[in-house]
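Below is one structure, written out as structure tokens; comments come after it.
Only a part of the assembly is drawn; its chains keep their places, and the rest are absent.
To keep things simple, chains are lettered A and B as they appear, and every chain counts its residues starting from 1.
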Amino acid sequence: MSDLPPRPAHLVEAVLLVSARPISRSDLASATGLSEHETEAALASLAERYAPESSGIVLRNVAGGYSLSTNPNCAGAVERFREEARPAPLSGAAHEVLACALYLGPLTRGAVSRVRGVNSDAVVRGLIERGLLTEVGTDRDVPGSPALLGVTEGFLAATGSASPEDFPPLDSLVTPEELDRVRERLTSSGTEGEAP
Amino acid sequence: MTFEPLGRSLSDFTVELDVYSGPYEWLLALILKDELEIFEVPLRELVESYLLSREPEAANGLERDTDFAGSAAALILLKSRTLSPALDAEAEGGEEEPLSPEELAGRLTEYMKIRRAAEHLRARFASNAGHYPSAHVVPPRPGRLHLRPERISLAARQAFSRLLEPPVRHLGPITVTLQQLAGLIRAALAGGPVSYESLTSEMDRLNRAVAFAAALSLAQEGSLKLSQTEPLGPLTLEPSG
């Protein structure tokens, strides 16, 4: 069934779902490959589908763009959901990034990726959004002065810790050789952040 | 055996495969780092593409052939380990007692089921690809997230202790050349079709792998035909023509 070519309104609808920010008509057109005129027609049909009288999701034309949002008359349910929802558990990767910031921080995104051996930018972004990681300064020794990341009060609260000293010391977790190797990676020049 | 020493002679050999295109040495590195699945590397195509790039007249031609045979044999060994895991008792490091045929059969059947399940999963992932979730997410109230401090320490241990290179000790030295084995195979074929199993019954694992590489080369040259009626089934070498 998904073999059918999608209709113009479907394409616009899908793109609207994956953006939290309003999208301009021209950005919608370029993502969907529709003409200006087709985009306009698609938006008109979506405005009908997502009208406040007939839907819990409404199409809004705000700040020079279009965006889906919840119908204000459903705000009570949304607020209750927010109160009751259990936060998504953190992934193993997220735990590792937090461990890097806790034990080796403040450090740059590049340093996190070097220590972990994988690009960690997406995980870092998610943790900043969740208020567990924050930018605490910039590294002036590295070109571009990238931000230095550290754990937040929110992180300490979530772990029930008063301060970073509450965690077991690093040398109780890894061997001296491993620690040396970690330090080597940390200082292996921020300029060649990418893997060879 | 490590792959470092072959850097010079094969540095100009590049491959074009569905799963990878680029220098051959990088392909080896990717496979060793488990970043490319050996299963997905068509070894026969790899051998064919090497044979096409062969320069017997070059000063380092022999060295190059030997390096290729060595690394190709190691790849075949790796692949055979993946295909028949039960045959490798060293996977966990310790030297275990050889498995009885019954135990072997038990482990192989378990692995066969997992292989099938993996194929099923591949189809499931493919038919469900392209679903993207809503970005209109309301963040949960601050303070609702609880993290276990032990989990953070464990993550630290994991992140900081795995900077070791992948183990390649199980790849021992190669003591025969592809040419010697090719000669052996030709001699055996003089008496008609021969099974790979009986051909290699006296060999150790590495030589079996090199013999396989030799058989592939000969098949490519057209000197013999390889037939296998089903996956994991017996492999038969037949004189061509």
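The definition used in the following text is that contacts are C-beta pairs under 8 Å (C-beta built on N, C-alpha and C of every residue); 3 or more make two chains touch, one makes a residue touch a chain.
Note that the structure is a prediction, hence the values are computed from the model and not measured.
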With one copy per chain type displayed, what is the overall subunit composition of the complex in this structure file?
A x2, B x1
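Everything below uses one rule, namely that only the chains that are shown with their structure count from here on.
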Quick one: report the Å distance separating chain A from chain B, using the average Cα coordinate of each chain.
37
Across the complex, what residues on chain A touch chain B?
14, 17-20, 68-70, 78, 81-83, 85-87, 90, 92, 95-96, 98-100, 102-103, 115-117, 129-132, 154-155, 157-161, 166-168, 170, 173-175, 178-179, 181-182, 185
List the residues on chain B that touch chain A in their complex, please.
132-149, 151-163
